[in-house]
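Structure below; questions to follow.
Every protein chain but one is kept in place in this view of the complex.
The chains carry the letters A and B, assigned in the order they are written, with residues numbered from 1 in each.
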Amino acid sequence: MCLGIPGQIIAITDAARLLALADVSGVRREISVACVSDRPVAKLVGEWVLIHVGFAMAVIDADEAARTLDTLRALGETQEALDAMTDSARALAL
Amino acid sequence: MKYVSEFRDPAAAQGVLSAIARAADAIGATRGNPVHIMEICGGHTHAIFRYGLDRMVHDGIEFIHGPGCPVCVLPMRRVDECIQIARHPRVILTTFGDAMRVPGTRTSLMQAKAEGCDIRVVYSPLDAVELARRNPTRDVVFFGLGFETTTPSTALSIQQAARDGLTNFSVFCNHITVPPPIKALLDDPHMELDGFVGPGHVSMVIGIHPYDFIARDYGKPLVVAGFEPLDILQSVLMVLDQICDGRAEIENQYARVVPEHGNKVSLAAIDDVYETRPSFEWRGLGEIDASGLRIRSKYAAFDAEEKFGIGYATAREPQAEAEGCACGAVMTGRIKPPQCPQFGKGCTPEMPLGALMVSSEGACAAYWQFGRARITEPAA
Partner (left out) sequence: MRGLLAIWPGAHHGTRRLSPLRGDRVTLAHGGGGRAMRDLIEQIFTSVFVPHGTEDQARLMDAALQAPGARLAFTTDSFVVTPVEFPGGDIGKLAVCGTINDLVVGGAKPLWLSAAFIIEEGCAFALLHRIAASMAREAALAGVSIVTGDTKVVGRGQADQVFVTTSGLGVIPPGRDIGAARIKVGDVVIVNGVLGDHGAAILAARGDLALSSEITSDCQSLGDLMEAVFNAAPGLHAARDATRGGLASTLNEMAEAAGITVQIEESLLPLRDEVKGMCEILGLDPLYLANEGTLVLFVPEDQADLALVAMKSTPAGRQATRIGRAVAARGVPVILRTTFGGERVVDMLVGDQLPRIC
């Protein structure tokens, strides 16, 4: 129920039957884009989608992805700042 | 790999782990008095063990492995019935690989294949439909299992087969839904649960609001999580932050994929093709109300239960497990895999007693496969 992999739509193979060619690191497979057909299918070419058992189930939101990564990186910076504070506190205590 | 590698970046792990530690300390969580966080989905269980996350996080966090493995909860008699269907000479039984080794009462699909049944692993139900198109004299049956992530794909496949006028394609439907067993666990007075890491890909289909009852009625936080290690760690942090703040909300860590209201096309297809059974048996958990789906009568021609005369009748008692099998206790988080007396002895991946050892995302298989319990240090 969980194995979904991001892939890029590189071509529409059958617009009427909502089928497209997806690429995952150079491996290609025809997939259904029925679930993401709320827009004209031609617009899907170049988009990144989440693929599960041969169906594109969602278009990946690049902005959200960036936002998530920024939050994660910010946690790293917080940690560095905390470490720096601890280090300098330690240095002062000597 | 785009949208994958970034979320496996170890450089970012330290920051999240430290934040988790600070939050756990603020809550006062310790090994002896931990925060109990249930990861519902088997894919999360698998990832936690594959990346060793349970060892990396603060001692005061205990992961409770939930029932979100649709292969593990498949009742034995449904496996038996599937094999029965496969035994018909005209039938080509198609299935996801996950189901091949699940033990039924006596045998598995893998063994039935060795005995001569035409059983084939496919990647997608679309491939099963294509097989039906190419083999008009054979009956292609697809073993439909999985939670809401996978349910739309069989629904859409059935709709496609109907449009194409195929008469030799059907689905043996064993799809189940996530919210009911969570409610059953929350109602269980023995369960100690403080929060949930929620199933990211199920939510991609159903959205985040089906979980509202967990926060509203039970006061527990749930964070919908992606499947990469950074996703899981960030979700754990968000659960802890809620507990620290005294909040209970449904939050979405996996917003890059999960839309708040789910996927319209998928939900419409599910509604068109399926209806809810009054109840369905979950191996190890018993009958759970309104937790299983069956094909609507308008699509009876694509329903393997109709075609092969197999109904689903509510069992008076759940089927007895093999002697010594404790899958039910592990699946509800009451015991950990190594605490099952059969773990690694009477029950191993080569000779599984129960489903949790067969499916690669079953807690026992994940524990065994990535099995840090077995790593020791050399004698000094």
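The criterion applied here is as follows: a residue touches a chain if its C-beta (ideal position, glycine included) is under 8 Å from a C-beta of that chain, and two chains touch if they have at least 3 such contacts.
The structure presented is a predicted model; accordingly, all values stated were derived computationally and were not measured.
The chain that is not drawn here is touched, among residues B:187, B:323 or B:377, by B:377. Across A:28, A:43 or A:67, the single residue that touches the chain missing here is A:28.
Across B:15, B:146 or B:207, the single residue that touches the chain missing here is B:146.
Remark: the residues of chain B touching the chain excluded from display are 1, 4, 8, 10, 13, 42-43, 46, 49-53, 55-56, 69-71, 96-98, 100-101, 110, 120-124, 127, 146, 150, 229, 349-350, 359-361, 368-372, 374-378. Chain A residues in contact with the hidden partner, per the touch definition given at the top, are 1-3, 5, 7, 24-30, 51-53.
Keep this in mind: only the chains that are shown with their structure count from here on.
Averaged Cα coordinates give chain A a centre that lies 22 Å from the centre of chain B. Every residue of chain A that touches chain B in the complex is listed here, in rising order: 1-6, 8, 17, 24-25, 29, 31-32, 34-38, 48, 50, 52-55, 57-58, 60-62, 64-65, 67-69, 71-80, 82. Chain B makes touch with chain A in their complex at residues 1-4, 6-7, 11-12, 14-16, 18-19, 41-44, 46, 68, 70, 96, 123-127, 146-150, 152-153, 156, 160, 199-202, 204-205, 227, 230-231, 234, 237, 253, 255-259, 263-266, 269, 361.
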